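Here the complex is missing one protein chain, while the rest keep their positions.
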Amino acid sequence: MSTFVALLASGLAEGAIAAIAAVGFLITYKATGVVNFAQGALISLGAYIAFWLTQKKGAFGIGALGLVPGYVVAIVVMFLIGMVLERLAYAPLRGRSVHVVVIATLGASIVVQAFIGIWQGTSPLFLGSPVQGDIVHVFGAAVTWQRVLILIVTAIVITLTILLFQFTQFGRQLRATAADRDTARLYGVPVNMMSMLAFGIASALAALAGILIAPLGNLTVDLGFNTMLLGFAAAVLGGFGSLGGVVVGGIAIGLVEQLLGGYMVQWFGTGGLGDYKSMYPFVLMLIVIALRPQGLFTRGAGQRL
Amino acid sequence: MRSRRLVLALLVTTVATTAGLVATVGTSAAAKNVKIKVLLLAETKGESVNAVQYYDNGAKLAAQELGASKVEYTRIPAPLTPAQAQTALLQAIDQKPDVIIGLPASSQVIPLSQTIGQSNIPFFALSTAIQTIKSGPNGAPNLYLIRPLSTDVAAAEAKYVTKDLKAKKIGLVCVQNAFGTDSCNVARPAITAGGGTIAVERSNAITATDLTDIALAMKNVDAVLDFNFPNPLGVLANQLVQNGVNVPHVDGASAGIEVNAKVVQGDALKVFSGVDDCVPVADKSAAGKKFNKAYQAAYSEPPIYSAAEAYDMVKFAYAAAQKAGSTDPAKLEAQVQKMSYTGACGKYKLDSGNILLHTSYITKWSPAGAEKAIKKLTFPVTGAPGSTATTAPTATTAATTPATTTK
Partner (left out) sequence: MTDTVVSPAGTAPAAEPGSGSSAPPRFRPPATRGSPYLTLALVLGAMALFRQFGPFGVSNAGNADLYNTWLFYGVIVVGFYFVFGVSGQFAFSQAAMAAVGGYTSAWATRVELLGTDSFLAGLAVGVVVTAIIATAFSFLMRRASEFYFAIGTLGLSSIVLEILAQWNDFTNSSGDSTTGISGIRIFGLQVSGTVIKHSKLSPKGFPVPVEPDAVQYRVFWIWLAAFAIVMLMAIYLARSPVQREAIAGRDQAAVAATVGVPVFRLRVTMFVLGSAIAGAAGSLFVHWKTFASPDSFGIDLGIGIFVMLILGGIDSRWGPILGAFFYVFIPQWLQGGVLGIPGPKFSVTLQGQVHNAGDFKNIIFGALLVVVMIAYPEGLVGAGRGVRSLVAGVVRPRRSTWFTRWLNIGPGRVPAPQPAGAGADAAPPALPAMSSAAETPASTPAPRAGAEPVLEAGDISVSFGGVHAVDGVSLTLLEGEILGLVGPNGSGKTTFLNAVNGVVAAHGSLRVGGRRIALGKPGRLRREQVMRAFQSPQTYEDLSCIEDVLLSTPDRSLTGITPAWFLRPWVLRHERARWANAVAALERVGLAELAEESTARLSYGQRRLLELARAMAAHPRILLLDEPSAGLNAAETDNLGVHLRALRAQGVSILLVDHKLDFITALCDRVAVLELGSLVAVGPAATVFSDQRVIDAYLGLEEGEGAHVLADEIVSGDGTAGAGAVTGPEPEPVDGGEA
């Protein structure tokens, strides 16, 4: 029982990680129609900024911020970086096909990763967390608070995002901008501000994802890229573009990797199929693309890609 | 500001080390200066995702201390990918250095050993794989191994766990690569020989980020003997304690990286220990203290063993050239064969397997992260009883990870 609960908790947390990584690029996708391949690099960058702010010397020698204030500042900084990124990398490409932006995001991703390597080095670092080392016992299974925190924050963030998109003036304007930029402008929607905000929010969410995920292990440059691959799998399972779907998709891949993978090791031992558990999410993803390219949980063609 | 401090430190250390050198090397060096061309084959911080600065920092420091009239120091970055490392190696050979130091990973040295052998340039590698000893399938006469073999270390760790810690039921963890597989292959009989039993054996991928299942399997063991990679090691150290497995957790050189990165701290750190070739920050020997001071002054960070080894090797090569009175490979290697040299990381003396360093330390850390040596491990020279290299190593074998021994 405790094994099951522990593995279940691991699976759910991994699903939440995939989901929170995916929410960021889904927002850019919904607002601009672009799949942002730089989102992974932004996740790493957010975590590195948080690390930088909370170190002894701190940013620009101002001294260490507390963990939570450091996190908040990092998220705000990433929000601003996102807005700037929109001005620098997306706005000049506006009116061009989404493909140009997609390849530009690939370029941006390479640049950001290389920048982190030069700026903070490449040896593994560690980003602290206020709940570092705390554990909670559920049915005899020890679950770290960090994983519980990820689950909670992911739930809140996705709920808020859905509410934001569906029920606020801002959400309506954002959707209008995405659907038809020119018409939206005619109706008085501040379209430039909208896409800046979309990029800002996506980057802030990337920072949030990085800050939550990094304390689980080491902080390395490719943290974000690996997380983003999982996020892609979750988003594909959920039907690209559906925020509710990405949660279910994320949980599906988390359970497949941790729960199924964990039992595979128990049943077949090392050297068996359990050794391959980190590829389970991608196998699942390929199966879903083959059988239900519109995603598991959406009807209609969810692929305005 | 920094540069002035650097110059000062250099001055102090140059004087000091020259004195030290004269003491260790003897008198022949004084007669005539043989300038030696040393090439470091390693990446430094920022050049790739896996790069660390220690090798370059250490080697550069030694070169600066000796001065440009004695050592010509160059570096070519060698990426971790063997194919790219080969390009770098060939470029290095083209520069016709007298000595090459580098290739931090065994996975670089093993595939490139042929090229190294064909170059006839004395090559001091950081490889720890048993295949790369002189008589091994990936060895070469001019390929010298700076560090003790990982398999020797693994056997010594197993002995430490069973004899010193007196653990009976042992949980064994092997990372899924050559290092993990080979180490576990050696540790298994060593555990049995020490009177212990392997209660659980598990393996994990280099990229694993959640090892809850392994932590759960370790519930009833007396000690965890772990041959792992930095990132999963840190994850496992924390998850073991979180799941109530508060038993000694012994790992290798990756342990220091995780502690320095502050991934392992608190309760997990209390039961955590690793193995390092030397501990320069806590070294009480004259050479060690000197190095530690100079390094901190130059780079404002504490040195680790890999910096000390790179530093030592530059000085070792210079000393050998002075003794030989030439940089001719044959003469140089003749000196390398018989020379004994004590540097910041201890005593280097070549054995029949072409291994230079024969000591390591089990280390632990204070809650603040200060490293201290707990036990000195001394390895038998190759061929002597007890060395894993006694039995002739076979060619790179397919993994023979057996099934787990528990349900």
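Letters A and B mark the chains as written, and numbering starts fresh at 1 in each.
The definition used in the following text is that contacts are C-beta pairs under 8 Å (C-beta built on N, C-alpha and C of every residue); 3 or more make two chains touch, one makes a residue touch a chain.
These figures come from a predicted structure and were not determined experimentally.
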Option touching the unshown chain, where A:Gln39, A:Gln113 or A:Thr220 are the choices: A:Gln113
Among B:Gln53, B:Ser306, B:Thr342 or B:Ser360, the residue in touch with the chain that has been omitted: B:Gln53
Selected from B:Ala92, B:Ala154 or B:Leu377 as touching the chain missing from the view: B:Ala92
Contact footprint on chain A, counting only the chain that is left out: 35, 89, 92-93, 95-97, 99-100, 102-104, 106-115, 117-119, 121, 225, 229, 232-233, 236, 240, 275-276, 278-279, 282-283, 285-286, 289-290, 293, 300, 303, 305
Chain B residues touching the omitted chain (full complex): 2, 45-47, 53, 77, 80-84, 86-88, 90-94, 106-107, 110-112, 114-115, 117-119, 137-138, 175-182, 205-206, 299-300, 395-399
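Methods note: only the chains that are shown with their structure count from here on.
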Where chain A and chain B are represented by their mean Cα positions, the distance between them in whole Å: 37
Residues of chain A touching chain B in the complex: 2-3, 6-7, 9-10, 13-14, 113, 117-118, 121-126, 128, 132-133, 135, 142, 144, 216-222, 226, 258, 261-262, 265-266, 269-272, 275, 278
Of chain B, residues touching chain A in the complex: 45-53, 174, 176, 201-203, 205, 207-210, 212-213, 216, 230-232, 234-235, 238-239, 241-244, 257-258, 260-263, 265-268, 399, 401-404, 407
